[in-house]
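Here the complex is missing one protein chain, while the rest keep their positions.
Let's turn to subunit A:
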């Protein structure tokens, strides 16, 4: 099997599953219970938090464990807007956010907030000048996806963070779900106040994530209850998943430096093969995109047909974002980049992880060419 749908989710590392199993068995007690077993669970929770903080370059009290990217984005955006609405009613985001952010903003619009959606160029990138223009005295939150989940476009998060350093009343949230470990981002240096990451995109268990909340910022909780996670996010902690995610985070971060170099070389390889193909248009810009995501259209071949054809060879790629790929319309992200609807509808996404090898990519390229050749004949016939 060659798995190239890593932006949808990744297979968990065996070591992560081992931790998940052991913690489920031996650390089942509630970390809030005052007996010894509870204390043991609490120790593991604290240590997990400390390690996550170390790996992300932040403080322990800035790590809030969540259920993943959707919760992180919702919590950061709505939690900040509701908590600090006295500072202003204006919010800034982009046209190319993940639905977890986009729909959260729509909910806030319904509550009376005003949202500026920054337009993007043909590569899916916002312009810093547009941002400067949109920024106002009453802007209370800026939320930007660091690496787009469909195109892989990297947004100028560092520049925006720099600009916002002189605006202490405007909070800055970054959706770093796709970028984690693959496109390094220093939260502190980039002036980020809130940052969402997800466990299952880095070979951790599903249903896990971290929201970084800078010290000094507090959010309106979305989940009221027993006051876990610094009274920010209630609910008994999902300790096996948390420990598993933190382990996955460690393994991924340790692989990061070599892994990025490898992704870059694999990316170049696929790009070279696809670019020379007369029917293929690559949508992901070579200079401004993350190394693990490649989005392309094969002219005249429907995306789902190609995906199922590759499936026969046990090769798995995807159409646009898995979160919206079941509906048949064109990707809103690609449309925002002014890609014609007919082309956008047929886009495929190849997304890699540090685990993909050169041999796998060679096999994929050969299979891709073969299948496209076959399908092309059918089309002509």
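In this text, a residue touches a chain if its C-beta (ideal position, glycine included) is under 8 Å from a C-beta of that chain, and two chains touch if they have at least 3 such contacts; residues count from 1.
The criterion applied here is as follows: contacts and distances are computed from a predicted model.
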Problem set entry | UniProt protein name of the chain not shown, from "3-hydroxybutyryl-CoA dehydrogenase", "Phosphonate C-P lyase system protein PhnK", "ABC transporter permease subunit" or "Probable tRNA sulfurtransferase" | "Probable tRNA sulfurtransferase"
Exercise. From the list A:73, A:153, A:178 or A:256, which touches the chain that is not on show?
Worked result: A:256
Exercise. Of A:102, A:125, A:200 or A:247, which one is in contact with the hidden chain?
Worked result: A:247
Exercise. Where the complex has a chain not shown, which of A:19, A:153, A:170 or A:228 is the residue touching it?
Worked result: A:19
Problem set entry | From A:32, A:51, A:103 or A:123, residue that would touch the chain that is not displayed | A:51
Exercise. On subunit A, what residues meet the omitted chain?
Worked result: 19, 22-23, 34-36, 39, 43-44, 47-48, 51, 54-55, 57, 186, 189, 243, 246-247, 250, 253-258
